[in-house]
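Sharing a structure below in structure tokens format, with a few things to ask.
And now, chain A:
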Amino acid sequence: MTLFLLVAVPLVFGALCLVLPTSPLRMAALVAGAWAHLAVVIRSWPSVETPLRDDFLGLDPLGHLFLTLISALFAATSVYFVGYHRKRLISQRVFQACILALLSALSLLCISQHLGLLWVALESASLAVTPLIYFRLGPRALEATWKFLLMNSVGVALALLGIFCVAIATTCQRNPVALTIADLVRNAAQLDRTWLRVGFLLGLVGFGTKMGLAPLHSWKPDAYGEAPPPVAALMAGGMTLGAFAGLLRMFQVCAAAGLSAFAGSWLIVFGLISIGTAAVFIVGNNDYRRILAYTSVEHMGVLVVGVGLGSAGSYASMLHAMHNMLNKGAMFFLAGFIWRIYESNEIRAVRGTLIRSPLAGVLLLAALCATCGLPPFGMFFSELGIVLAAAQTGRWWVLGIFVLTLAVVFVGVMTALLPMVFGDLPENSSVSEAELPSHRWRRWTMLGAATALLALGFGLGAYQPHAVRDALARAADSVCRPQAEFVTLARTAEVQP
Partner candidate 1 sequence: MSAQFITDAVLVLVILLNLGMLASSRLATGVKLFALQSLLLAFLPLAEEVLEGQSPGLHAFIIGAGTLALKVVLIPYILLRIIRTGEVHREVEPFIGFTASVFVGALLVIGSFAVAMRLPLPMVPVSKLIVPVALSTLLLGMLTLVSRLKAITQVIGFLVLENGVFILGLLLLKQTPLLVELGILLDLFVGVFLMAIVVYHIRREFDHMDTHLLDALKES
Partner candidate 2 sequence: MILVRVIAAILEGVLVLALPPMLMSIVVKTKAWFAGRTGPPWFQPYYDLHKLLNKGAVYSRTTTWVFRAGPIVNLAALLTAATLVPVLSSHSVFGFAGDVILVAYLFALGRLFIVLAALDTGSSFEGMGASREVTFGTMSEPALFLSLIVLASATKSLQLSEMIGPQLFAARGAVGPALLLVVGALLIVLLTETCRVPVDDPATHLELTMIHEVMVLDHSGPDFAYITYGAALKFLLLGSILLHVAFPHPAQSPWIDVPLRVIELAGLAAVVGVIECSMARLRLNRVPLLLAGATVLAALAAVLALTGSVT
């Protein structure tokens, strides 16, 4: 029932958005849909059931964690959007319906245990997000949409090919294997190794395109730069997590089949290339939203490096996924706020946020620190965890490159974006629409949503409740350890509390 609700609730509210007559009502439906979804998700905790081998849908620790993250991000975004939205050419209804459809698709992705179903959900998500990128209309948005659509379609097709290859790997057995994660993991030892490897590599390329791993990231700065900031937040914090979940499913199967060294080294390679690429392109960039997009590329790289380092790094990777969601959400919310005030994408034009809107300035400064992984924000701990994991497994090369590139990113982001916070107000700056006294409530909603996410990131970095740590650890365990073993472990842990 919960599973059904997770997918249906956003769809119902999305349909409501399409039919409701007035703008405030539709906005209410959007917020209600997102929060109702969050309520369903919170009610589903703590779950102990493990999906059976024939279940297409189910809440395993990994999916459950990601589902919760995505749902929280959507709830925050829906509130933010109330403050952000303005009358636009494209139909507002379609926009809101697409947001809720995206939430529905991503929920389906997180709870689907069948690889084919997972693919369908992922493709649906990318289709739902396409109209959102084109929201601003005009040639630039069109170009971004076209690039996104084409690259993602190709990437997703390759992911499907990868899934088919995994399916072919199962055919050497007498008894048919369903393509569910539980069944694949259980029978992993008998899968055909060659095809599994091919499947994983194709899946890495496919899901990697969707995540925005370099060198398949080229759509990312364009799409994040041109899409409305709340949409960019959803993509950077939510959709990438969905694609990452798909990649982790493939990795789960490979790890269970004893290919974790092979799969892990490829993940590390892609991850390091991503961080390096981000470092190269951040330095000297003059568009703050594109810089944010490149930090997203960097964080995706960190995520896969963590998983590639094996069980030592995967906990850090899960932690990073959580903080990435919080941080990317807050960062793009603030970018949207700044864009509303300064009405420019260029760093040159945006100076002295601290003077013009003190709260936004402080928040931006905090968000920058969080992005670059300064303590006590959570990303410091997740990145530290990955460094430690690299040291533990003796991969000094990985450690060296990782730290070096992160340092370059740090310097690049700070030198580029700090002038936005401090600096002097640009002359002849006119008062924008969002700064009018009548729009005060808009400013408060926008900054409120950003504050909430940042505070959460700060809080979870400084103090980690037991429940959160447990959820992360269970998810990390399920990635790197064969499921069957994990299930028995979990069971025994329950017996002797």
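Regarding selection, all candidates are chains of the complex that A comes from, given by their letters.
Convention: a contact is a pair of C-beta atoms (placed from the backbone, for glycine too) under 8 Å apart; a residue touches a chain by one contact, two chains touch by 3 or more; residues count from 1.
A quick note: this is a predicted structure, and the numbers were derived from the prediction, not measured.
**Student:** Every candidate listed belongs to the same complex as chain A; state which one touches it: 1 or 2.
**Tutor:** Candidate 1 is the one in contact with chain A.
**Student:** Hey, which residues of chain A end up touching candidate 1 in the complex?
**Tutor:** Listed in rising order, the residues of chain A that touch candidate 1 are 56, 114, 116-117, 119-120, 123-124, 127, 130-131, 134, 138-140, 142-147, 149-150, 153-154, 157, 160-161, 164-165, 167-172, 176-177, 179, 192, 194-195, 198, 221-222, 225-226, 281, 285-287, 290.
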